[in-house]
Structures are given as structure tokens and as C-alpha cells.
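Complex shown without one protein chain; remaining protein chains in place.
This part shows chain A:
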Amino acid sequence: MVAGSAGRCGDRTDRRTATGMGGVSSAGRCGPCPRGGDTFTGPFPSCRFALFLAAAITPFLSNMSVYGPVVKIHPVVVASIVDSYERRNEGASRVIGTLLGTIDKHSVEVTNCFSVPHNESEDEVAVDMEFAKNMYELHRKVSPSEVIIGWYATGYDITEHSVLIHEYYSREAQNPIHLTVDTALQSGKMSVRAYLSAPMGVPGKTVGVMFTPLSVKYVYYDTECIGIELLQKTRTSPSRTNGLTSDLTQVAGSAAQTQEMLSTVLAYIEDVLAGKVTADNSVGRYLMDLVDKVPMIPAEDFETMLNSNINDLLMVTYLTNLTQTQIALNEKLVIM
């Protein structure tokens, strides 16, 4: 366990020497913050500076153009974060953890995460580094290609403590990403945002850290898509549960979905024809494509195709039934 007070950074091996009141250290680190009601005579402590800046740019986050890598997140990561938030200790207001994934030229793909126990109070923050290292090793055994690419925290704002934690992580990874997941829904929705840290300030004097926002995208594997679709069904049921259906019910469900979509399209067309909605050419082109996709096959050809397919399937069913009867008989004769 390593404790760092809000005015002192570093871990066991790298104790910063306190340089007296308002000491300025190298880029990004804080000097000791005066406490107990003294007025600041020294230069503005950088952690406060970072906080101020982050707070200032927060309202503009969604409108700012972003440079830096695109952050691609798999939904399993956010689900993990939400789950660890739900399981947090009494009294903790947020949880933090490490993000694992792969780095590309223009993007960072986050594929896994694990939470790290930490304690946070007004003036100090303690993160269990040993634990983080251990967990990373264990995870590495399973997927050797995943590396630490950053860390996450739940909550809406970036606090002073985040700066310290971010520094620790910048020792583990080259350019760590900081992800915030607003699980307490302070902003009205669960927004997931990513930041990169950049040093800023006047060279030679106080330097601070600014968190620049990055754009976040969700990516799915194919099978993940299907998994998520199934999970979406639990939103609508009152007890938030959903059983797994099988064979024909699933096809029926899919067909019902398609039917719904078709009726939406039909409603739109009706509106356009009745003049209620102005016709949009691009939509018209899509509709044209849609209708063209149904292949025009002469009736007899289609009949033969259909029949041969049905015959195949029926034969397979017959054979499997036969096999099952066979093994049942075999059992009766041989074992019993």
C-alpha cells in the first residue's frame, strides 16, 4: 500500500524530497501544498491548476475537436466497471482500476480491465500498487497480448487525486488513458469519457497537467453483438430477467423484428405519398436497393431449389432420428 498525500507524489522507491514551501519540482509533479490556512505565497500548486483547468473545459468537451488516438471500448469493459462500482466498499464514493488492451497507430482498443482497491479521503489517496501488479501478471498469463494502457475511475469529475494516480500509471504505460464512467449519473446519463494528459503551463514556472478529451467509440466482435442483443431484451422485462430461447422461437423473434422494421418503412412511405413528409432522395435510393435485393427467380426454378433444400433437411432429420433410435436400441441390448 502506498499513501500519497495531496501534496506529495511518488511511491516507496521514489520519494520526492520536500523542497520547502511552494517548492517547484519538474514537470507535472506537485510541491508540498501548504496546509492549515496559510495563504499561498508560492506559485500556484499544479494539482489545483489542473483541477481548475479540467473544470473549465468540461462544458466544452463534447464540442471540442479532438486529436490523439481514438479510444475503442468493448462493452464488456464498461460492464465490468459498473459491476465493480456496485461492489465498492462502504464509504467509497468511487472505484478505480487498470485498463488493459492493445495500442494501434491511431487508436487504442480497450479490451479488459480489473479494479484496484484504493482509499480516498479529503487529503490523501492510497492505491494498492502491489495488487495492481499482481493482477496484471495473472491476466498476462491468459492473454499475453494485452498491455496496460491506462486506468479508469467512476464519477463525473477529474479530481486532484486523479492527477497523482495518473502519474503512477504513466510509469506503467507510455501514454496512459484516463477513462471516466459516470456511474452516479450526475450528468443525467452514464457518459463514458476518455482523456489523455498533457503537460502545460509556462516553462520554467509552475507546470500543470491538462487532461485533453479523446473520442470514444464502442466496438464489438460479432459474437459480442449477439450477446448484447440478448442482454438488451432484459431491459424491457419487469424483473430484468430473460430466459434463453431456442430454435423456432428465435427465428420467430427475428422475423417479428424484421416485420417491425418493414412497417416503419411502410409508414414513412405512406407519409411521403400523402405529402406529410418531404421525400428524401437518399432514402428513396435505399428503398430502391431494398426492393431490388429480393431476387427475381422464375417460379419453377425457385420451386426446385426450395424442394431440394427441404428434401435435404428432411432427410437429415430422418437420419438423426434413426441414429437416436439405433443408440437407444443398442443400449437396451448391450447394457441392460
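In this section, a contact is a pair of C-beta atoms (placed from the backbone, for glycine too) under 8 Å apart; a residue touches a chain by one contact, two chains touch by 3 or more; residues count from 1.
Just so we're on the same page, contacts and distances are computed from a predicted model.
The protein name that UniProt records for the chain not on display, among "Eukaryotic translation initiation factor 3 subunit H", "Histidine-containing phosphotransfer protein", "AP-3 complex subunit delta" or "SEC24 homolog B, COPII coat complex component", is "Eukaryotic translation initiation factor 3 subunit H". Among A:A198, A:L230 or A:L266, the one in contact with the hidden chain is A:L230.
Touch with the chain that is not drawn comes from one residue among A:A79, A:A198, A:L266 or A:M288, which is A:A79. Of the options A:H106, A:K141 or A:K276, the residue whose C-beta touches the omitted chain is A:K141. The chain not displayed touches chain A at residues 74-76, 78-80, 82-89, 111-112, 114-117, 128, 131, 134-135, 138, 141-143, 183, 185, 189-192, 218-232, 234-235, 239-248, 250-252, 254-255, 257-258, 294, 296-297, 299, 302, 306, 309-310, 313-314, 316-317, 320-321, 323-324, 327, 330-331, 334-336.
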